[in-house]
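One protein chain is absent from this view; the other protein chains keep their places.
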Amino acid sequence: MNEMWKFSVPGIPDELFSRGTVPMTREEIRVITLSKARLGPGMTVWDVGSGTGSIAVEAALMTPGGKFWAVERSAGGCRLIRENSARFGAGSVQVVEGEAPEALVPLPRPNRVIIGGSGGRLGDILEVVEKRILPAGRVVVNAVTLETLAGALDFFGDRWQTEVVQVSVNRSVKMGSSRLMKAGNPVYVISAWERGEDLGG
Amino acid sequence: MNEMWKFSVPGIPDELFSRGTVPMTREEIRVITLSKARLGPGMTVWDVGSGTGSIAVEAALMTPGGKFWAVERSAGGCRLIRENSARFGAGSVQVVEGEAPEALVPLPRPNRVIIGGSGGRLGDILEVVEKRILPAGRVVVNAVTLETLAGALDFFGDRWQTEVVQVSVNRSVKMGSSRLMKAGNPVYVISAWERGEDLGG
Amino acid sequence: MNEMWKFSVPGIPDELFSRGTVPMTREEIRVITLSKARLGPGMTVWDVGSGTGSIAVEAALMTPGGKFWAVERSAGGCRLIRENSARFGAGSVQVVEGEAPEALVPLPRPNRVIIGGSGGRLGDILEVVEKRILPAGRVVVNAVTLETLAGALDFFGDRWQTEVVQVSVNRSVKMGSSRLMKAGNPVYVISAWERGEDLGG
Partner (left out) sequence: MNEMWKFSVPGIPDELFSRGTVPMTREEIRVITLSKARLGPGMTVWDVGSGTGSIAVEAALMTPGGKFWAVERSAGGCRLIRENSARFGAGSVQVVEGEAPEALVPLPRPNRVIIGGSGGRLGDILEVVEKRILPAGRVVVNAVTLETLAGALDFFGDRWQTEVVQVSVNRSVKMGSSRLMKAGNPVYVISAWERGEDLGG
């Protein structure tokens, strides 16, 4: 049972997750990513480079009957994913310790793939994704480097339809009685779906 | 029944709404707004300055058993809200044609208030909101002008806890074979909740 | 003689200044600030909250025959301003150790005032500025907090003409073979000039 998040929308505050020193997709970027993934009931979802599992956990809470595979190569990350899944009652998240794309091969075919980290092997990962993804599938890549952005666009080329948004969030932080606007690094959220598939649903 | 959005996350693409010439909260800002509102099952929600109703419609789809009051002063806007509610099967949205804050007075007390437009009367509106909002309530104000930002912060002062994020979204637009990054205007999303209330849930 | 910057445009890289732990206006914001100040030959300029003196130094290099007063309350800052002025040959920069607005009172009347820091006393400072500034004067305030932004706009009101731009700069940083886009905090650059004065020059 979910003890900690009783709301019906995503956007769990970052500080409620265990995160150690693992980078985490911040909450505003996370809700946009989940939105772009067009999650729906019963879907199978791969979360590649899952980090703390924050995306997988929120996806699971939003998707009744779904199956979620959180793929993460670091043992410390995997431990955090398990801890965060338990904390928020995301029982449908399965942790896969291993490196993508090899770790993806035995997984059930996905409806949705979210790629938060690629360990420098984005092209290889997307090749496996392209072979295994189910019809009407969607892929969402979060890029924080220009190389990941360019690599994703190169891969999708004209075979896939794509949308790119760059999201920047400045957050107010109290400094005495003032509010400093503190910038978060911009994230490119690249959504891709196969030509001929229906965008809206 | 909902025919047009079969997904379990918010983020209906802007172009799926009827919008005429009424300004609309763009989809990425909308999902962040819904997230900050911490919507939960059975809640009563006021959507003030509802415009096309896009926020009210998505809130309704995300909130089982909720009640939604979309307050809008223009007749054209009210027509759009009805059209969009019907299109997406958001039967729990009730349209209130009238000007805030007067139109708010007869409504049932809300758990959540989302203010997308205030017609220059933000202070008056927030006074009514402060009187009527239920315990553990939250208010989210979307500001596109510096005056609305300052007015909201002045009102909330130290009586409420607040969080301010400024969200900017650049979207790629095809120009021949190139992708121009086109900027959307930044939106300040101001969340407020009463001192002593639990933020996370 | 200027040994270190042989170019005729502003924009000295941040790392060429001595800066200790004092906050510094980053180079892209600095060139925009100097531009908005409409510096011209022979002008008298106050740089209030001068920090490392980076603004005063670049202003001096760009303004033949000008006089520059760098007002800074911290002794460490004053030392840095002297060091940076010497390094870049900005002999026309005079350091004033003291707190604004009191430290401003004995200074010669300015054509231009640049306010990079106000120590929480922006209103008091602007009152002195308004009394002392020469005809056709301009004021530029760099604000990183919402309170400084609101305070400046409140002060200028309708008596002054104002322009506000918010500048955000993301800078690529090498991470292995990738370029991470790293966000700098946004700065509001508020320019003000008296009603009836000619904007362009």
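When the chains are written out, they are named A, B and C in that same order, and each has its own residue count from 1.
Note that in this section a residue touches a chain if its C-beta (ideal position, glycine included) is under 8 Å from a C-beta of that chain, and two chains touch if they have at least 3 such contacts.
Just so you know, these numbers come straight off a predicted model, no measurement behind them.
Undergrad: Relative to the complete complex, which of the depicted chains are touched by the chain excluded from display?
TA: Listed by label, the shown chains it touches are A, B, C.
Undergrad: Pick from C:86, C:107 or C:167: which residue touches the chain that isn't shown?
TA: Within the whole complex, the residue contacting the unshown chain is C:167.
Undergrad: Out of A:16, A:86, A:107 or A:146, point to the residue that touches the absent chain in the complete complex.
TA: Candidates A:16, A:86, A:107 or A:146; residue touching the omitted chain: A:146.
Undergrad: Hey, which chain A residues sit against the chain that's not shown?
TA: Touching the missing chain: residues 146, 149-150, 153, 164, 166, 168, 186.
Undergrad: On chain C, where is the contact patch with the chain that was removed from view?
TA: Contacting residues on chain C, toward the hidden partner: 4-13, 16, 27-28, 31-32, 34-41, 62-64, 153, 162-172, 179, 181, 199-201.
Undergrad: Mind pulling the chain B residues that touch the left-out chain?
TA: Interface residues of chain B facing the absent chain: 120, 144-148, 168, 170, 172, 175-186.
Just so we're on the same page, only the chains that are shown with their structure count from here on.
Undergrad: Based on the touch definition given at the start, go ahead and assign the chain network to line, ring, star, complete or other.
TA: Contact map by chain: complete.
Undergrad: When the C-alpha atoms of chain B and chain C are each averaged to a single point, how far apart are the two points in Å?
TA: About 39 Å, centre to centre.
Undergrad: How many angstrom lie between the centres of chain A and chain C, each centre taken as the mean Cα position?
TA: The computed centroid separation for chain A versus chain C comes out at 42 Å.
Undergrad: Out of chain A, which residues touch more than one other chain, so two or more?
TA: Expected reply: 168, 170, 172, 179, 181.
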